[in-house]
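Of the protein chains in this complex, all but one are displayed in their positions.
By written order: A, B and C. Residues from 1 in each chain.
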Amino acid sequence: MKDSSVQYSRKINYYETDQMGIVHHSNYIRFFEEARLMLLDEKLMDYAKMEELGIIIPVTFVECKYLVPVHYGDEIVIDTCMTKFDGIKMEVSYRIYQKDSEVLCTTGKSGHCFLDAEMKPIRMKRRFPELYEKLKGLVENIE
Amino acid sequence: MKDSSVQYSRKINYYETDQMGIVHHSNYIRFFEEARLMLLDEKLMDYAKMEELGIIIPVTFVECKYLVPVHYGDEIVIDTCMTKFDGIKMEVSYRIYQKDSEVLCTTGKSGHCFLDAEMKPIRMKRRFPELYEKLKGLVENIE
Amino acid sequence: MKDSSVQYSRKINYYETDQMGIVHHSNYIRFFEEARLMLLDEKLMDYAKMEELGIIIPVTFVECKYLVPVHYGDEIVIDTCMTKFDGIKMEVSYRIYQKDSEVLCTTGKSGHCFLDAEMKPIRMKRRFPELYEKLKGLVENIE
Partner (left out) sequence: MKDSSVQYSRKINYYETDQMGIVHHSNYIRFFEEARLMLLDEKLMDYAKMEELGIIIPVTFVECKYLVPVHYGDEIVIDTCMTKFDGIKMEVSYRIYQKDSEVLCTTGKSGHCFLDAEMKPIRMKRRFPELYEKLKGLVENIE
């Protein structure tokens, strides 16, 4: 699980709360994005550069389970891991903890495809063989 | 689509786009909330009043599939329907279309529980029997 | 004041509140944008079409005074009016009321310039004379 995962930390901002006094549930989808782009940046290639190369990686699905709410001022850690890659699509999974705690607050998963600037699918193996090998490597490292 | 569903319409705002030129995927979770609260307002009770009565309805899970992207200026319709209610939890499902089009853009589902102001679960049947009956009726109407 | 202004109405969404139980102050800047784009759509040209023509209208400054807070479920009206246009820059002003009330909740102002797709300034008079005349007309109508 190690090599293909990152632990992304961040504090909760005031504007991320709602009138229930907890983080609004939509914001976790944004936290997932922050963590996923850190994973890509560290393990694959800076995502801003990927977009310059003409690769965009939109989200095809997202799932999130809210177990324990998170509050303003909390510091969270998002355990983030690439779980699937078949050359055309990939999946990333997320587990959010309070920093320095074993309590699991949120789990989630997102699906992605690889598109060019015209929003057409990219065959990664043919067009970007080096990135393809890296992506395969990330998933093979699992378990 | 039956008595237990609402069709919620809204325009896409500029600030809801991202640099891909489409609506950022996290915003659909917010559109779902808008539609769900309209469903509660119309079929059950004004949600602001429910919170005054001490009932809060947080999200326990959310799922979203992104089929066709939506753009700034588009007008969308969100077909929203309560699909499960067992006295303690409920589920709501969503289908987003472009207005005046058959094209399905997004589907989703959310799960909810009923809590009091101290974030303790509420047994709706005992504490709020009228709301309980209405909620049951909404789900029975399906198919 | 009439001809050059619009009254834009919208409801407050749950996700626009924060843990103070009121609308987060940053969201008013978004409400201003919604109202401003409605003003452009109705009085000038659909803003999505303007961007297709290669005109973008970024914000150069924004100011907002918070007088009375607004809550989830409230319906607000944003009185929106173009107040300056000199061929290169424009200013828009905003006054937010509770619907069906005289109470002024928020006032604000925003400044804008006209850029092409390469983010270079556009001389509206030369490049888009018809839009230029319309914009001038909007401001002349004031008082």
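What we mean here is this: a contact is a pair of C-beta atoms (placed from the backbone, for glycine too) under 8 Å apart; a residue touches a chain by one contact, two chains touch by 3 or more.
Quantities reported herein were computed from a predicted structural model and do not represent experimental measurements.
> Would you mind spotting which of C:Lys11, C:His25, C:Lys84 or C:Lys134 touches the chain that isn't drawn?
C:His25
> Among C:Val6, C:Val62 or C:Val139, which one touches the chain that has been omitted from the display?
Answer from the full complex: C:Val62 touches the omitted chain.
> Please identify, in ascending order, the residues of subunit B that touch the omitted chain?
14-15, 17-22, 24, 26, 72
> Counting contacts across the full complex, list the positions on subunit A that touch the omitted chain.
Against the left-out chain, subunit A lists 13-15, 30, 33-34, 37, 46-48, 71-73.
> Can you list where subunit C touches the absent chain?
Touch with the absent chain occurs at residues 19-20, 22, 25-27, 29-30, 33, 51, 56, 58-66, 69, 119.
Note that in this section only the chains that are shown with their structure count from here on.
> Return the chain label for which the distance between chain Cα mean and whole-protein Cα mean is smallest.
Of all chains shown, the one whose C-alpha centre lies nearest the global C-alpha mean is B.
> What is the distance in Å between the mean C-alpha positions of subunit B and subunit C?
29
> Can you work out the whole-Å distance between the CA centroids of subunit A and subunit C?
It comes to 35 Å between the two C-alpha centres.
> Could you list the positions in subunit C whose residues touch two or more of the other chains?
Expected reply: 14-15, 72.
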